[in-house]
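Note that one protein chain of the assembly has been removed; the remaining protein chains are unaltered in position.
Labels A and B are assigned to the chains in the order they are written; within every chain, residues are numbered from 1.
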Amino acid sequence: MGYQLSFTQIWHNFDKLWYGLILSIELALVAIAIGALIGLTLAILYVSSGRIVRAMISGYVEFIRNVPLLLLVYLVFYGLPTVVDIRYGAQVSFVATLSIYSGAYLVEVFRSGLDAVPRGLLDAGKAMGLTPWQRLLYVRLPTMARITLPSLSNTFISLFKDTSIASVIAVPELTFGAQWINNRTFRIVEVYAVTTVMYLAAGYLILFGLRLLERRFRVDR
Amino acid sequence: MSAPPLLQIARLTKSFGMIQVLKSVDLDVAAGEVVTVIGPSGSGKTTLLRCVNFLEAYDGGSIKIDGREVGYVDSAGGKKRSEVDLASMRAETGMVFQSFNLFPHLTAEENVMLGPRRVLKKPLNEAREIARHWLDRVGLAHKAKSLPSELSGGQQQRVGIARAVALGPKILLLDEITSALDPELVNEVLDVVRQLAADGMTMMIVTHEIGFARDASDRIVFMTDGTISAQGSPDALMAQVSDNERLRNFLSRFSATTH
Partner (left out) sequence: MLEAIIYSLPYLMGGLGMTLLVSLIVVALSLVAGVVLGVGLIYGPLPLRLLIRLLTDCVRGIPILVLIFAVYYGLPPLGLNLSSFWAAVLALTLFKTAQVIEYVRGAVSSIPGGQMEAAKSIGLIFSQRLRYVIFPQAIRRFLPPWINGVTDAVKGSALVSLLGVVDLMTAINQVIGRTYEAMPLYVAGALIYFAINYSLSSMSRLLERRFAYIKE
């Protein structure tokens, strides 16, 4: 079984991996931005609403969290256009799916963050005469932001890894790039070795950066 | 006795579920007066204080500041004031908390500025001037840019006081403000309170520091089981000790620890 390692074919096609990696990061960035918007809106709605609205938000959260992302990707890309009159490319479809997906996770992150704001701080805000909106804006949200920052970092890293699923609908991200090279050069071991290293290096570099950022904003230094 | 009292509490009642914590409390505080509320834990003194700025909703009776009912449009149990209305009422009372409750994401100066800026709608520079002035008054001008986590407990509480008085409140409510402090830090906080008293600030103080209550207040109120069981000037209250067994028992527990 003399399999000879040779990386020349990989370096030859390295741009497929490099631009794939950049696209992966971009997809994750857009998804977490939209997801955070969804998550924050629904979390605020959740803590300030009655039972019916809460049940609806929980329904969304539980449904998304308990269904495979792969199925959601298929459903939005292949299923939805058959019943609704919309047209979109694979990339837009995937970003929409990942945003809705991350939104469901972030509702939980923000909701528990809002709950974790100490009561005394809200009392202090009340005592000084802040209105409910001012208390949300100046006391609850900033405190929540610092509490949830580590979870946000972790969610972002998860989403970055989840972008690999976009390859199944031919979005040219990193995993798709790896398959593309694999199909043409058959340097199987080399392609996946390099791809793995790229995912690891990018993921841990991003995580390292985010942790530095967190430390800058830590409340209890 | 010509001017009506600044704060008028009448027949105030409050229950938590089945437990009645305030049973018809009557208490007036005149402008410039310093009233200290003492009593065993569970006597309702902190609840009383938290009713004054409606952090707790009272069930019956009335609380008026400058003649205006605090939490309700007409009377207790009726329609509550709107949140915006409540906010502006609360801006007229300052409160200092046992656990400081400084906003952890804001510097000392920003904590003090928040009220003047967002509640009183002062321009940025003016709000900063107010904050600097009060931080200076509590001896923390040099800590203006520090986060709460970088301050000692005593310093945090002094910022808490500055934050409360920066709104120019008609009355200041102090809720066991030294209970969470190490003994050696208690005096730096009490000194600030003494200064405020000397400047004529109206104050209602809940405390366990009997010695402080005795020498800093115009009147001491002794609460047990949700009612006021004795009150008077410090001297007058001490004169009642022989007649009031609960007061005697309560004070005897402190005689060993206070000087």
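Here, a contact is a pair of C-beta atoms (placed from the backbone, for glycine too) under 8 Å apart; a residue touches a chain by one contact, two chains touch by 3 or more.
All figures in this text were calculated on a predicted structure; none of them were measured in a lab.
Asks: Considering the entire complex, write down the shown chains that touch the omitted one.
Replies: A
Asks: From the listed residues A:71, A:116, A:137 or A:213, report the one that touches the chain absent from this view.
Replies: Of the listed residues, the one touching the omitted chain is A:71.
Asks: Among A:63, A:133 or A:217, exactly one should touch the missing chain; which is it?
Replies: In the complete complex, the chain left out is touched by residue A:63.
Asks: Which candidate, A:53, A:188 or A:213, sits in contact with the chain we can't see?
Replies: Final answer for the missing-chain contact: A:188.
Asks: If you put the missing chain back, which residues of chain A would it touch?
Replies: On the chain A side, contact with the omitted chain comes from 1, 3, 62-63, 65-72, 74-75, 78-80, 82-83, 161-165, 167-168, 175, 178-179, 182, 188-189, 192-193, 195-196, 199-200, 203-204.
Simple rule for what comes next: only the chains that are shown with their structure count from here on.
Asks: Write out the stretch or stretches of chain B touching chain A in their complex.
Replies: Chain B residues touching chain A: 53, 55, 83-84, 86-95, 97, 99-106, 114-115, 118-119, 147, 149-150, 163-164, 167, 173.
Asks: Quick check: in the complex, which residue numbers of chain A touch chain B?
Replies: Checking each residue of chain A against chain B gives 118, 120-121, 123-132, 134, 138-139, 142-143, 145-146, 219-221.
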